[in-house]
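The complex is shown incomplete by one protein chain, all other protein chains being positioned as in the whole.
Right after this comes chain A.
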Amino acid sequence: MRTRDENKEQAIRQQAVELIVKNGLDGFSMQKLAKAAGVSPATLYIYYQDKEDLVLSLGTEVFNKMQQYSLKNFSAEMSFEEGLKVQWKNRAAFFLENPLEVQFIEHLRYSPSFKTISQTIKNSFKQEMGKFVHKAILKGELVQLPFEVYWSVAFSPLYQLMKFHTQGESYASSSFELTDSVMDQTLKVVLKALKP
């Protein structure tokens, strides 16, 4: 009988993420993964029912990792200004330290698997962020808005800056880097916009 080898399994999962980033979800198959990882397809099917099962498992892991990272040094008790600053710093750090995982999530975002993943991921993140926002509104630190409007103003500017950073350029300049000062400058504008 075979025994489960955790290191090997982790190496195969990492390889799967790399392949999906390189070839997209449609270009990814269990056969290609087996070849790249130097194992037989049968070995992969021992642990995963099919490609969908593997992608769901990878996606859930990456999402949980990302959300855990985003809650580092963060508390729902923080003032809105302080808390949003921690969120921006954490999200930017995760993005810069894990470019592969971030691209992987982008591949998933518009796939049918995404809905299943967002239903299975831990709710602690949503709860903590929800508490933070509600407290901020009660304390008069944050204007009350529909969720999508709030999120678009609070976080989309950061994600757009990260996109420019990945591209290494923007519409206006041939080189762009996301620095702390650029982030602080943008955050200031965002905080101002969200004040009641």
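The working rule: contacts are C-beta pairs under 8 Å (C-beta built on N, C-alpha and C of every residue); 3 or more make two chains touch, one makes a residue touch a chain; residues count from 1.
In this section, contacts and distances are computed from a predicted model.
So one subunit is absent here. Using its UniProt record, which name fits best from "HMA domain-containing protein", "Carbon starvation protein CstA", "Isoquinoline 1-oxidoreductase, beta subunit" or "Spermidine/putrescine ABC transporter permease"?
From the listed options "HMA domain-containing protein", "Carbon starvation protein CstA", "Isoquinoline 1-oxidoreductase, beta subunit" or "Spermidine/putrescine ABC transporter permease", the omitted chain resolves to "HMA domain-containing protein".
Out of A:G24, A:P41 or A:P112, point to the residue that touches the absent chain in the complete complex.
The one listed residue touching the chain not shown is A:P41.
So that we can see where the missing chain sits, which residues of chain A does it touch?
These residues touch the chain not displayed: 1-2, 4, 29-31, 40-43, 45-47, 49-51.
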